[in-house]
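For subunit A:
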Amino acid sequence: MHTALDSLNAAMSAHPLLVQALAAVAKTVFMMTVVMLIGGLILSWVERKQSAIMQDRIGANRAAILGVRAWGLFHNLADAAKGILKEDFIPPDANPFLHTLAPFLAVSTAVVAFAVLPFGGTVHLWGQSVDLTIAPLPIGILFVWAMMGMGVYGVVLAGYVSNNKFSLLGCLRATAQVISYEVATGLTVLGALLFYRSLDFRDMVAWQMGHNLGQVPFLGHLPDLGAVLAHIPAWGVFLQPLGFVLFFTATIVEMTRIPFDLPEGESEIIGYNIEYSGMKFMIFMMSEFVESLLFAWVIVLVFFGGWSLPGLHLGDGVAVLFGHALPYASGVALEAAAMALKIVFFLWFQMLVRWSLPRFRYDQIMHLGWKIMLPLALANLAVTGVLGVLAR
Partner candidate 1 sequence: MNPLLVVLFLPLATAVFNRLFGARLGKGAAAGLACASVLVAFAFAADSVLGLAALPAASRQVLVHVYDLLDLASFRVGFDLLLDPLSGMMILVVTGIGFLIHLYAVGYMHEEDAGEYARFFAYVNFFVFSMLTLVLAANFLVIFTGWELVGVSSYLLIGFYRGKTSAADAGKKAFIVNRVGDFGFLMAIFLIWNAFGSLDFSAVLPHAAALSPGMATAVGLLLFMGAAGKSAQGPLHVWLPDAMEGPTPVSALIHAATMVTAGVFLVARCHAIFELSPLALGVVAWTGALTAFLAATVAMVQVDIKRVWAYSTVSQLGYMVLGVGVGAYTAGLFHLLTHAFFKALLFLAAGSVMHALHGELDMRRMGGLWRKMPLTCATMIVGAACLAGVPLTSGFFSKDEILLMALRGPHADFGLWLLGYLGAACTAFYSGRLIFSVFFGKPRDHHAYEHAHESPWVMGLPLVLLAVGSLAVGLLGLPGFLTHWQPFTDWLAPVFADLKAVPEASASRALVLGLMALYTGTVAVLGWIAWRLYTGEAAAHPADGEATSALHRLLWNKYFFDEAYGFVFVRALLGYSRWLWRWVDQGLVDGTVNGVAAAAQAAGDFLRGRVHNGRTRQYAAYLAAGACLLLGLALIYHR
Partner candidate 2 sequence: MGLREVLLAVFAFGALAFALAVVSTRNTVYAALEFVAHLLCLAALYCLLDAPLLGVLQVMVYAGAIMVLFLFAVMMLDIQETGRESAFQGPGQVAGALLLAALLFALLVFGADRFPAAALAPAAAPGAPGVGADNVVRVARALFERGALVFEAVGVLLLTAVVAVMVMAKRRLEN
Partner candidate 3 sequence: MFGVGFFLALAFALFAVGAFGVLTRRDPLVMFMCIEMMFNSGNLALVALSRYLGLASGHALVFFVVAVAAAEVAVGLGIIIAIFRTEKDVNVDHLSELKG
């Protein structure tokens, strides 16, 4: 056993390229697993259960395998089975290829965006440093935005090829809403990017880990507070509270979730996916959950320090927690746990919003986006920039 491990170590050390290849595969597999598991299965279950709890219902609890109900977890399997078995209806005048392409476009663009999201820092394996990111792009956040922009095409295609006036109208609503808020989504983050001076998520997290509020211009110069602030990590949310609130709101609009779910409005409004059934419809639903995870992830990376845990420092092969040395592996595990917890918190928070607020009217959404959020985001950006110049 021992020798097997040693020989593995030796083999790995001898072939750095192999390490990298394996790491790439492992990263991808891991990420896809996480995305599919959470976005495809767990989130729909959570949503059901949470809505039930918030609305004082019991919620999904009927599906059972051999009498085991597992808190309704099997409902997802039942849904999947139902989706696969249902007739895949394609309207007579629709282009079958595009009709099929639309839902996959919607989900795949969201999934592809995860390629640039780091799930951890750099780890050292067999002498090789491995970025815990599938594709560590220097322009990571732009890539996410680009993919968000591409996600619109799923909606547009779905609305158009369905050859149905209602789906067309729904798709127009959805498109207008999404591209309107892309502006706000981009502008609200820019304030934070002014601090990080990078478009790379890893740099953002590194900056937040490497700074505390005491080092922030103006804040750190406050006579009494400076010392206290030095103990608080310089997370984006502290630097850009307004930016965070706006960004969080804009992401909910981007996901077209309640209270901004006008494009499809499951219960009342006929949406772009009206002509979809079975698995394709479920894929549209899934794309929303994937987006939900994506934005929670982005928020954590940009505004909540990513995997950083206050007090924990990972050095070269050593981990220090509040001055106590820890094994390196446990440090990594702590970071992973911090990251996961933060993401879970935001997923939960999104659900909370979803089941708390009533739906906006369409003109209200547009009003909010163009006349409130855009000016606020611009003002936030301008103030940040001016203060940054003054602090120089």
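Candidate selection criterion: all candidates are chains of the complex that A comes from, given by their letters.
Throughout what follows, contacts are C-beta pairs under 8 Å (C-beta built on N, C-alpha and C of every residue); 3 or more make two chains touch, one makes a residue touch a chain; residues count from 1.
None of the values given here were measured: they were computed from a predicted structure.
S.K.: Looking at the complex, which candidate is in contact with subunit A: 1, 2 or 3?
M.R.: 2
S.K.: State the interface residues of subunit A toward candidate 2 in the complex, per the touch definition above.
M.R.: These residues of subunit A touch candidate 2: 98, 137-139, 142-143, 145-150, 152-153, 156-157, 159-160, 168, 171-172, 175-176, 179, 182, 198-200.
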